[in-house]
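Below: the structure, in structure tokens.
A single protein chain has been omitted from the complex, and every remaining protein chain is retained in its original position.
Per-chain numbering from 1; labels A, B and C assigned in written order.
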Amino acid sequence: MATIDLNADLGEGFGAWRAGDDRAMLAIVTSANVACGLHAGDPDIMAETFRIAREKGVAVGAHPGFADLQGFGRRRIPLSAGEIERLVAYQIGAAAALAAYAGHRLTYFKAHGALANMAAEDRSIADAVSRGARAADPSLVQLAIAASEQMKAAEAAGLRAVGEIFADRGYDARGQLVSRGLPGAMIEDADEAAGHVLRMVEEGAIVTGDGTRVAASFGSVCVHGDGPHALKVAARVRARLEEAGVPLAAFAP
Amino acid sequence: MATIDLNADLGEGFGAWRAGDDRAMLAIVTSANVACGLHAGDPDIMAETFRIAREKGVAVGAHPGFADLQGFGRRRIPLSAGEIERLVAYQIGAAAALAAYAGHRLTYFKAHGALANMAAEDRSIADAVSRGARAADPSLVQLAIAASEQMKAAEAAGLRAVGEIFADRGYDARGQLVSRGLPGAMIEDADEAAGHVLRMVEEGAIVTGDGTRVAASFGSVCVHGDGPHALKVAARVRARLEEAGVPLAAFAP
Amino acid sequence: MATIDLNADLGEGFGAWRAGDDRAMLAIVTSANVACGLHAGDPDIMAETFRIAREKGVAVGAHPGFADLQGFGRRRIPLSAGEIERLVAYQIGAAAALAAYAGHRLTYFKAHGALANMAAEDRSIADAVSRGARAADPSLVQLAIAASEQMKAAEAAGLRAVGEIFADRGYDARGQLVSRGLPGAMIEDADEAAGHVLRMVEEGAIVTGDGTRVAASFGSVCVHGDGPHALKVAARVRARLEEAGVPLAAFAP
Partner (left out) sequence: MATIDLNADLGEGFGAWRAGDDRAMLAIVTSANVACGLHAGDPDIMAETFRIAREKGVAVGAHPGFADLQGFGRRRIPLSAGEIERLVAYQIGAAAALAAYAGHRLTYFKAHGALANMAAEDRSIADAVSRGARAADPSLVQLAIAASEQMKAAEAAGLRAVGEIFADRGYDARGQLVSRGLPGAMIEDADEAAGHVLRMVEEGAIVTGDGTRVAASFGSVCVHGDGPHALKVAARVRARLEEAGVPLAAFAP
């Protein structure tokens, strides 16, 4: 049976501010997407997150986003493809150095926030993200939103791509995430989220709100790193997968 | 006869702002210290500087400084040794990725501005700089201020160190740079600067204002990358060394 | 005969970087739009610009833009109307305080870059800009792009509005600026720009590329504050207006 990975966005503080309980999350997930200093994270938080991840045997990836601290990388900033390539390469390089500093090793990357959403929808942006990452380190795996343009771009760039599904998000009939704000976008209940994940993992497919299966390749489940219910949902997802005998392991250890 | 290197701080713009004529300077120097985005430089300017340097066969190094755009890295910001290590590692990693993106390769680093001055005087800060760089990439050479604490720290960290002297600065009896603002700190005249450099290179020693020789190891001459006279001084220094038959070459090609 | 104002964006440096020759421009224009620290400008540059403007009898306005130093306020950042109101109020308040510090007084404001372009096209954004300014100081005049949504919004917010035309830009048949990149967008030649301005001022109307008159209310001409030809164009526009006997004066002294 294939293993499944559990990933979360971590190290999302900045200076004196913190975004979630990273240490507790690092006891649950198998992969940590670490913010790279431009939308969140600073060198100290990055190194500390890499250090704890190493201690706990959690794989680490760079989590590059727009250079927008105030917007937490969630605002769509109009950049050219070349600007995106360089923005991504910059952040991956910085993260790789701090992972090494902390005695760990970066094995993958995943785009953050608005950059991820734009790259999920727009192939030219997805290509820019993957090319920027490849330039920084061609051995990195790309953790990509399942059934999105990110998957195609990763493969076109010659990167190994692993798809991810989301524990607390609903999917539409095309296997795309229901936009935040629309009905069925969020799954708030921990048990419901865990059940949804297990169903998708067992089916090997995205399952939409009305129970339809949409074929998609994925190897990881994204749980939230912050917010009031983050730990509870993440723990519940992990427990449910373990109870079902699904082996949990990082896709890029 | 030993070769001598000519280095300058380049890529010191940010966004729409520019600091000097990088293209012209890259036709003169043999090594370019490239700002890493926190006191100057952004991913686009960094990549462009690396690209032109590659075209012209100029070696490139990371030039990390304090995260202080408004102060251009010239203000002394009180950080712990650990914070400095991580600040340096972050910037070197980012620069390495963008050098790779531009088809070039980072072979050295040099601390910038206030960080460099603090590291020249204070061994614990110098150690932090060298350790941070070593964590990012132990194969990098450190371009260090000759006869300063930086040289000792680089060696203690196991890095190859190359000393640099300054074309337009005066030296005191201990071989230290005369502080800006004091008489004899600056050598404004291009011919005088070029003559001073040639004398030091031929003597293999620092030469002070009154002509005293102070033993010091160095392999590079720093010329300014911006300011009204930068190009003229740099060109004059290069010409004078060539006329004297001193072979010019990057110390870390 | 009505007076005409000559305005330019000034104080657009940041830290050690400079964008144009502010002192020379302040000898030509009658109103200075001063950047407020978020896309350009810092407290020191702002105060210095206000100080020189006071010495030269030039009126001063706040020039708020997006909080985007790297993009120089030229990238369209998706903000809510409320966020724009507060962004504008913040910058106007900061500029008012520094004008007072320099012994001058802020009498108007003008939106910058992408924020100005968005407010020229989109009434809801224009309303947000005008409301934010009004909250900061209801006595300010709004310098608004002639024949744009900015004019309507200023009036709706109860602000006095003064329209501006551009010396070096072409206009389309609706009296709108031809988008940069399209043919006829830019008027590069100083004499041609000056002639174009004089024609519009004498006609009291926008004049399009093919000579058509489009009715529009304006009281100011915008000349560029930076770029290689800024001083030449500004001086030529001023000279041509003076030769024609058009009295030059700030609209909000």
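What we mean here is this: contacts are C-beta pairs under 8 Å (C-beta built on N, C-alpha and C of every residue); 3 or more make two chains touch, one makes a residue touch a chain.
Note that the coordinates shown come from a computational prediction; the quantities given were computed from them, not determined experimentally.
The chain not displayed here makes contact, within the full complex, with A, B, C. Checked against the full complex, the candidates C:85, C:127 or C:172 give a single residue touching the omitted chain, namely C:85. Note on the undisplayed chain: of the listed residues A:3, A:70, A:139 or A:217, the one touching it is A:70. Touch with the chain omitted from the figure is made, among C:29, C:53, C:77 or C:96, by C:96. Residues of subunit A that touch the chain left out of view are 13-19, 42, 69-72, 74.
Seen from subunit B, the chain kept out of the figure touches residues 67, 70-71, 75-79. Where subunit C meets the missing chain, the touching residues are 37, 43-44, 46-47, 82-83, 85-87, 89-98, 100-101, 132, 135-137.
Convention: only the chains that are shown with their structure count from here on.
If touching chains are joined by edges, the resulting network of the protein chains shown connects every chain directly with every other.
The most distant chain from subunit A is C, comparing centres defined as mean Cα coordinates. Rounded to whole angstrom units, the spacing between the C-alpha centres of subunit A and subunit B is 39.
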